[in-house]
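Apart from one protein chain that is not included, each protein chain of the complex appears where it belongs.
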């Protein structure tokens, strides 16, 4: 299949390479030329570099995937006279894997519908490790038939390809899940720090929580207390993993969506503020489980 | 074995009955006489009523268990001239299953040690349903040999008998687990309400969360959104289960212990305040998952 | 002076009438025709109704004032082919008194600068009562010479005309002041409720706070506890005044601006969430001091 790919950052590059590994041809664009070269040099015969999103959109591809940092980039790549919608045949399907606010995804879907084009929102979770291993989770919003049509392609980059309902619902699922993740990570950090400071052994405490009603992914799979689990960021100085600043971004998307929906999210919002405080102290590059440092003497 | 049992409330009564079911003899006390009669009439030949904690303490029993509502009751039953410590042989072992602050448990353990007596703190989780079914979890603090000695007795009332370390650690484990539970329940309530109000189907959303990093006991076993799971309080009008006011009590114990330990618990503390607000609105008798009502139009 | 006025709602109408009272001629527009008629019928000889913002912009006025509910309205009135900027002579000065996010005000100022036009952001505080009495406070951002040039005009509608610095700073001052107001109102509500429930007389307590370090506008001028002050909303069932939903809007602007500026605002953000909860309970139409109801048995 001839696939366009816009956005070759830490996540996009390994995703693109997994498509190439499966034999597909890619036409790629990124504003950082070095990123383009890095992907191209591995499969020189099946990668074409494009000069702009507009040029890429005009290349009559079967599918264009986009993986961009934030809503502003997505709007600029899709909309306006130089954007994908203005320059693309309706035969080209579109999948946006950026994590952005649901409303923007729904705005794009409206434009697509008006032009009789197909677009899916398909944000991912699993981090750079998951992108490299091809084990991402894709949360997909849009028409269910189109989801079924592209499930195999997404499976080249991910392990779980989950249908979430109409346009924007992929974003909703992502943002809501990550808000709960931020809350439970912070709760786990508070709970572990408190228990240990009250005299418990951290592994014993984690063991009890993990077989009790406090159990959560943050306690049993990604425990923030150093030494409780091996092979997680807390046991290697909070390097690798999912950056605190990325969690901050997702919490920002969640509270923004909550404001628009007139929904209270007091814990989600407090988690956002505490991650913002942590980021201001210069810790945003650490894995998000490092938030436990706010609850421990340094 | 001759066992004393003080405190025959909603939890204590079924626990005492499970000991009787196993063939033990009980000497019991409760300030509500009706509770004593209710237990006694089921096993008239193996239940003696005692006139006071003092009389019970003087009865030369093998073990005294206590199951009381709060620290003040525990102090009054154990300490002072009419308390257990002043009137009890050192041959009688003591197990307190009340949920109280760890410091009080440690104060009692200090008194016990000075009198060469044995005491374990062994708070439970599992609610009245677990107490009746004999499937409680006991979190035990104190000497490990004594834990091993009484594990079989506790197993008559519970399924998991977990050793948590020195005196008070049973309370620490309980209070820390329940703080995390309160946080993740409230997080789940915010997340489910937000996702549904942004257009997702509640079962689909729960399904995604439960296979993702937001997964927690509150989402996969006790989901607060009506209709997502069967046989949980949210699907029967939030009746039964673990009362919001009990969660409020445990969050109060957690923040009090955190204050003493000079540990920040911002989310735990906010959860406490929101449960307090909910209780003030007359909702404290509902199951604690009913907190989701604060995030939904009523 | 020939002045255009767009937006004749609860605030805009009395502001426009104060300009008319001072003898100015007005060309007005509002999407609600009845509002236009209401203003016009009082001064039939000095009020012209305009068919659209575009028509009004083309009318070669000395000054156009706008008073609109939110950023989206402001963008739609100012930008695009039918907006003020595209249809207005550079001789017409512009003053936007809407309360919106500072970034939008700065975006408009950038457009104005490119067209060599003058725009001031001049949001107000003081509510409908202040608008009627002509005692509003104007917080003005933009060029200082232009501020001085229009100070007299603004003084017809307000008592304090404060210069805040460059473009957008009027909005910053407004949003930051109101965030602090929301926080201190909620703090006062918590403090008064707690003190009274602990046995103090509310007037005695307010008297002590107002001569101590807890003193704030919310305690000494607008106390939320019923009966402490006369002639404030708390003493007339929380009617009149500054609506809780307007406070919610301003807290939303503050946290949004904080997110963009990467600034933590934990109390501001919690205040927003609690006002959102209050609004969800159907109380958003009450004066914002009614938030004290969340801290009292109803």
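Should a chain be cited, it is by its letter among A, B and C, assigned in written order, with residues numbered from 1 in that chain.
We adopt the following convention: a residue touches a chain if its C-beta (ideal position, glycine included) is under 8 Å from a C-beta of that chain, and two chains touch if they have at least 3 such contacts.
Computed from a prediction, not measured in an experiment: that's the story for all the values here.
The residue from B:105, B:169, B:219 or B:269 that touches the chain not shown here is B:269.
Among the residues C:6, C:61 or C:173, only C:173 touches the chain that is left out of the figure. Which of C:57, C:186, C:228 or C:280 touches the hidden chain is settled by the complete complex: it is C:186. Listed here are the chain A residues that touch the chain not shown: 270, 277, 280-282, 294-298. For chain B, the residues touching the absent chain in the complete assembly are 252, 255-256, 258-259, 262-266, 269-270, 272-274, 276-277, 279-280.
Along chain C, the points of touch with the absent chain fall at residues 102, 125, 137, 139, 160, 162, 164-166, 168-169, 172-173, 176-181, 183-184, 186-188, 190-195, 197-201, 204-205, 207-209, 211-219, 221-222, 254, 257-258, 261-268, 270-271, 274, 294-295.
Quick note on the criterion: only the chains that are shown with their structure count from here on.
Two copies of one chain, chain A and chain C, form a contact in which over half of the residue numbers belong to both partners. Think of chain A turning onto chain B: fitted on CA atoms, that turn is 180 degrees, to the nearest 5.
With every chain reduced to the mean of its CA atoms, the largest distance from chain C is reached by B.
Once the centre of each chain is set as its mean CA position, chain A and chain C turn out to be 38 Å apart. Among the residues of chain C, those touching two or more other chains are numbered 270, 277, 280.
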